[in-house]
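Written below as structure tokens is the structure these notes are about.
One protein chain is absent from this view; the other protein chains keep their places.
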């Protein structure tokens, strides 16, 4: 009898599945695990007490290396087997890293003025591909919805920099694939068929005029702001007996059982400097010489000079309908300098006139 | 006296305490308008120096724009009118006038006067055509009595 | 009344040209005087001869080619692309040289008008914005109703910009015309273009306007306007006191404030080196066209 | 986007100018700010090396640079410049110094006219950062460590040898390339284009 009880207890205990129990202790391991390629970049700059000639020499070596890097040919240029991979509406392509360089107006063919934001695709190269089997993304505290299809991770870097300005760890990331370090690094989740070999340059022609983008960037850092600027509260009147509460939030909650500040109450605090994504931005015009994209609207996060990550949009009605350059547009010399969306009036076209109805 | 006043005032930072932005010149409730047609009532109101006041703007904003219908109080009566020129800053290529102009109409959209004696913006043509529906009032009659478009 | 004024001003202008053609020394126009003084002074100093002085002068004619001086917004590539687009547009239509105070006629394609084009004549009271955002405002009094229209300089719906009278006024902005008597901003729509003889500098119209009594749209008395004659008549004692209090005499000496508003010479010469040749060519072709026009239809006024 | 002012021409400063001016707190408002800076600029021109708080030093530096660049650009016969110098220099004999001493000194200078160096703080305290602001070419002993020119330090010796080595290999490679090209020319009598290419290649060193 006793042994039977013991057996039962054992069985029930084994069903408890202790391996899956959630324990709220600190021994769970860190909540945040940065990816292995996340090496710190900034280094403390020191005075090396080098003579002028030696400084020049170090610079010369670096320039030579940069030159070699710049003269590397795109791996896509001369192999035809890439075309075997076919684009399907479910495939996810790689994105690019661009810099926001300002905005200016552009007119449509019916004479309407639109403000366009200029995004320059600066010196983008594929650094590394991590196939889905090996890719172990960062652990976050949130439980993510399970990805149906497994995606690989493609690291893309932008803007080659002087290796001596960054840490050796960071350089090591690029050394392992035989490149010079890049100033900006971004990870793009791609379908395994959209994979690109290391060293492939990504250009503005990766997208087409008329396509839609999702743009991810950091918003302008506005510092600690009050509720009027941060949340658009109305404030209180300037006069009529109001004293010292012209820009204050007023009431932040009721008494009684709810006598506390509810989570999520809009209050003063730090504004900006957050990652935000603007979805469904149309490309109006592309310059292939300088790799500049003109996109509709001025709501792209960040100030002039901020770095943005451009993806194909995921909005269902604006998704790609026909095959884009896949996996990317190979570099070519004989492209026209400018591509325009059909609604855009190029500046060198004659004046807009209207037909009499 | 002057010196003390100067000293008193100069300690105040000059950047706060008063508005430095231009006023918006919006047409809202109780804005005085200028009647620009030759309707009898309008002419008399303007001549007496009692220009009409807006008592209702027929749109959802509460601020009147070009082509909006407004109800005005004019010489003790309620009349409807259409805004045909505004003082507030306009979009590019849309004229901005030195006064807020109104043309009085009746409920069917027929103007009370027979002539508008100031220029009216061409964009009004498109705006009024959009506002006119087959069964409702016909505002385009207003365009017929205009003398000049800019 | 308006007509009379126009006539008198025409006569005045004609007289001025005559005088200038004969003896330029007599010219007492303040701005020109200042320029000549500068030139005289710079020679003996002669420390840094500026080779492209003439090129730099085009900053007055094409101010919109200079970018916004705020360093946070500047980007050399954006500016370059913008200038290229501006030149492309300029190759399509002739955007003439004009200043605040010039009288312009602008024809635009207008989908709302019956003939699908609209023409407006008026005095340019303001030029602002840089690059493709450059815009100017024209003001006129039509049927005793003041009308102002703002245009984008590089708007592709603009069919033609014609300078009817090329001149400058005493002030940078003529916004006070809104508070001036209407005859100062009344111009007929059928005004004939007056063509300056080649090589003459742009005349400065020394006319001083009379303001209407208060209320005014702005506190004109605090702005040190040169083109207003009767500002003191309308002021009360308290206005004068406040004007004294609000004066900022030190701003004249705030060297960094000036610096932050301007584009330095080194940057400017780069910009002009890039665009000056093309602008010159455009100007030449425009002159050729103008000459052709004058041959075909000589103006009786000038004869 | 605002239009740049065209009535004045200014020379470009060789220092970094922030987009916004700093506010120096003063009970007299903006006038007090300028007054403070006038005193500092006068002191800088007079003593040629001064120590002060970072904020004020950085602002005053910009004004001093502007003043000197104006003086260089327009010389002492230009009335507006003289006026500006008169306003900024509280001690009038310094006007003479500005035009007769500093202008010749900086006339052919390609760098900034002033130099700003961080000064040590006596204790880790909440005191503002201190800087030393000086005119270049002043008669005082230098503040920066001159050790960077010592060719005998071990890192310099090593790099010097490495430089020699690197250049040798580079020249050797170039010579080899040229030799190859000559051979190829002699053999095949190629057209000009490929030779150009090869000459380009010959410059790329082996790394």
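Going in written order, the chains are labelled A, B, C and D, and every chain counts its residues from 1.
The rule we apply is simple: a contact is a pair of C-beta atoms (placed from the backbone, for glycine too) under 8 Å apart; a residue touches a chain by one contact, two chains touch by 3 or more.
Just so we're on the same page, contacts and distances are computed from a predicted model.
One chain of the assembly is not displayed; among "Exosome complex component MTR3", "U6 snRNA-associated Sm-like protein LSm2", "39S ribosomal protein L39, mitochondrial" or "Ribonuclease P/MRP protein subunit POP5", its UniProt protein name is "39S ribosomal protein L39, mitochondrial". Among the displayed chains, contact with the absent chain in the complete complex occurs for A, D.
Across the entire complex, the residue among A:162, A:193, A:303 or A:338 in touch with the chain not shown is A:162.
Across D:31, D:76 or D:160, the single residue that touches the chain missing here is D:160.
Residue A:171 is the one among A:171, A:204 or A:352 that touches the chain not shown. Panel shows chain D; residues 147, 150, 152-155, 157-162, 165-166 of it touch the chain omitted from the view. If you put the missing chain back, the residues of chain A touching it would be 46-50, 54, 58, 61-62, 162-164, 167-168, 171.
Operating definition for what follows: only the chains that are shown with their structure count from here on.
The chain pair A-D and the chain pair C-D differ in C-beta contact count, and the higher one is C-D.
Mean C-alpha positions place chain A and chain D at a centre distance of 36 Å.
A separation of 38 Å divides the Cα centre of chain C from that of chain D. Our note on geometry: chain B versus chain D, Cα centroid distance of 59 Å, whole angstroms. Touching of two or more other chains is recorded for residues 113 of chain A. Each of the following residues of chain B touches two or more other chains: 10, 14, 92. Here chain C touches chain D in the complex through residues 38, 41-42, 44-48, 56, 59-60, 63-64, 66-73, 127-131, 133-134, 248, 250, 253-268, going by the rule given at the top. Chain B makes touch with chain C in their complex at residues 2, 5-6, 9-10, 14, 22, 36, 85, 90, 92-99, 101, 117-119, 122-126, 147-150.
Those residues of chain A that touch chain C in the complex are listed here as 101-102, 104-105, 107, 110-111, 113, 118, 120, 287, 290, 292, 303-305, 345-356.
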